[in-house]
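To keep things clear, I will list the structure first and then write my remarks on it.
Missing here: one protein chain of the complex. Every other protein chain is in place.
Right, chain A next:
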Amino acid sequence: MSRRLTRKLLPHPMLSTLLVVVWCLLINDLTLGTVVFGAILGILIPISTAAYWPDRPRITHPWRLISYAMVVIWDILVANVQVAMIVLFKPNAAMSPNWVVIPLDLRTPEAITLLAGTITLTPGTVSTDLSADGRALLVHALDAPDPEAVRDEIKTRYERRLKEIFE
């Protein structure tokens, strides 16, 4: 009974925490008043939006999110330079833009969203569409003579880590 009540009052504890932190950063100071008002927002906003986000994501290893973020930031730096080189020095005709199909092992919508976002943020690949049953991702690569290599890299580098975090 009490568990269902907490579930009703705090549908997304992680979102609530995030809202308090974002509010403190927006106000740019850390006083009791700010934290209390942030907490009020952190309770009211998840309750009023709970209808649009009915399931609670299961994050089994939250700390691995940090190492995942580090890997992604590093990849963004490296890939930025690679793509800048392609844009500057490779003629249009010599590029081989390609569609890549990535079969997904991830099942939760939150994990798939995170994977699609990561793919778009790392330059050179843009996630374009999801199959209607949610089991494959369509990705466009700027210069990929070998689509299988891109698929394997995304699967081993990002999807494996996300699977560890969410399942």
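The rule we apply is simple: a residue touches a chain if its C-beta (ideal position, glycine included) is under 8 Å from a C-beta of that chain, and two chains touch if they have at least 3 such contacts; residues count from 1.
In this text, contacts and distances are computed from a predicted model.
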item: Omitted chain, identified by the protein name its UniProt record gives, among "(Fe-S)-binding protein", "Na+/H+ antiporter subunit G", "Succinate dehydrogenase membrane anchor subunit" or "NADH-quinone oxidoreductase subunit L"; value: "Na+/H+ antiporter subunit G"
item: Sole contact to the chain not displayed, among A:22, A:40 or A:70; value: A:22
item: Hidden partner chain, touching residue among A:15, A:45 or A:142; value: A:142
item: Hidden partner chain, touching residue among A:36, A:70 or A:101; value: A:101
item: Touching residues (missing chain, whole complex) on chain A; value: 22, 25-26, 28, 76-77, 80, 83-84, 87-88, 92, 95, 97, 99, 101, 103, 116-117, 119-121, 123-124, 126-133, 135-136, 138, 140, 142
